[in-house]
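Note that one protein chain of the assembly has been removed; the remaining protein chains are unaltered in position.
When the chains are written out, they are named A and B in that same order, and each has its own residue count from 1.
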């Protein structure tokens, strides 16, 4: 029973928070896309781009501007995050163009993006680093201790040495929730996800808002990838996203299409993810421990999807002209 | 008019492929190479060598199965993204039957192995389809999750349970060899009298004609039978189909199982047709390529054959491009994805165009009623 204690340790919790982040960020992205009515199953591919460009950005800054990177150690990882976000935006733009302007089935476009991302990452990695599957190591952000809380001994493992990206992620949840609920942009985005024709007749530009939602999802999924590469693994390697982009979609559903809900759901997946990383002493072959989050995803979808209420026009292309 | 539409329908995929190549050219240009040279190398490498031609056919075989599998699910508005995992399971089941049974005659052993592959994949596919029909769990996410789980399961089975004992201590992690009676016969002996020899000729096996026959049968089945009619009704308007007494869920279930059964055969070209064992490095990603093939074929079983051929061509070309033009072969993966994006956009535009044309023509001009259609949303 010794492994039981490790199931609920504070260290595990800290680890869970860390591995929650990429799922959470991608899930936040999914919330924005789907609140506007566009399903983005390309999140996985965008995350792959994020991991790759995150590592490339950080690495390139380090090697190009060594003195700057020396003086301000956070600049290189920041460059990585920005590069990842830019790549995410570009992929989001492709998805938006194909699904919103050309009204192609959103699932199909997403699947194609995933294929594209896989090929592109390998191709560019060969060009830049002369091997297909791995980048050189990169440096992460300087960890932060959260003031006040760090003095509580029980919480120490949780609040010391925290990645600034984690703090950013938590802030982003709050901001997203507020934006979606309380602002003009949020109201309009939700309107085009519920009943685009109604919004259109009131002069709300359905296409612009849907583009905005999808671009946001691209940026956030790119950031999710950057976190994986820069903060978690400190390098890019092929297949490091492990389906987290898809799991993020499940987290969005489980979180009922709200940022705060996505946080809760992501934390659940993060917990099992952390478990799969840590608890290697369970009497189960390690291959199965690795897919624990995937199994939980299926269980969650099977168990809770009926209770969720998705935006009414989610996944339905909007067309202005008459059919 | 009808001819113009037909020409347009034929031209659409060609234009989309050209557009995909054009987009990929940007990337090739960006790395300082001449795209025309790269494409020329690919075409020359593929078309002027006998080994290339047979290699293309060999690579086409699993793509026919994968393309058919995906297309069948698309035909009932389901996205079987799980062909990938289903063929892992199918490959393992076939290998298991192949290496564990001994002394059976080939007429029994091989069909048994094929059945095991199809059956195993169908059982694997039960999870997503039942959860979809019973619980409403989106099959895209569940099938993708099942892919990861299948991959893990296979690693475990090959590595921990069924690893060939004679290979322990070597770096080769694989199952024991399958019995000769369970291997798919090569087409080599048939081609030898035509003066065709070599390992690439030998690799070609009976599964290629089998795949083609299955495609033809499915095309007939979907267009001419009662069930095919019900499939169309369920795809185009499930609520109207239900009102007409067609059991939607049963039709969807049936097609998904058919899809999974064919998916189970995807890996056999390599496992039973070539290697004779299953190792942890067996060809992966064929299920995802199947999605591309199905999209290019517009889910038409007959269209799957040329579409698979194109992707087989590109796949073989990748080796030529890497070897002779010294551009990383991943450029072909990028090209494939770009072709798919271009194809789906092109088909969408074509569909819309055809619909407007149809509307113009179908109504007899004598009535003045159609205004109701034009104005009512």
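The criterion applied here is as follows: contacts are C-beta pairs under 8 Å (C-beta built on N, C-alpha and C of every residue); 3 or more make two chains touch, one makes a residue touch a chain.
Just so it is clear, contacts and distances are computed from a predicted model.
Per UniProt, the protein behind the absent chain is "ABC transporter ATP-binding protein"; the candidates were "Phosphoribosylformylglycinamidine synthase subunit PurQ", "FAD-dependent pyridine nucleotide-disulphide oxidoreductase", "Probable septum site-determining protein MinC" or "ABC transporter ATP-binding protein".
Shown chains touched by the undisplayed chain in the intact complex: A, B.
Here the missing chain is touched by one residue of A:18, A:122, A:188 or A:244, and it is A:188.
Between the chain not shown and the residues A:11, A:174, A:198 or A:284, the one that touches is A:198.
In the full complex, chain A contacts the hidden chain through residues 182-185, 187-188, 190-191, 194-195, 197-204, 312, 322-323. Residues 224-230, 232-233, 236-237, 239-247, 355-356, 358-377 of chain B touch the missing chain (whole complex, contact as defined above).
Quick note on the criterion: only the chains that are shown with their structure count from here on.
Averaging C-alpha coordinates per chain places the centre of chain A 30 Å away from that of chain B.
Per the touch definition, chain B reaches chain A in the complex via residues 27, 31, 79, 81, 127, 131, 135-138, 140-142, 144-146, 148-149, 152-153, 155-156, 159-160, 288, 291-292, 295, 328, 330-334, 336-338, 340-341, 344-345, 348-349, 355, 374, 377. In the complex of the two chains, the chain A residues touching chain B come out as 41, 94, 98, 102-105, 107-109, 111-116, 118-120, 122-123, 126-127, 132, 242-243, 246-247, 249-250, 253, 285, 287-288, 290-291, 294-295, 297-298, 301-303, 305-306, 322-323.
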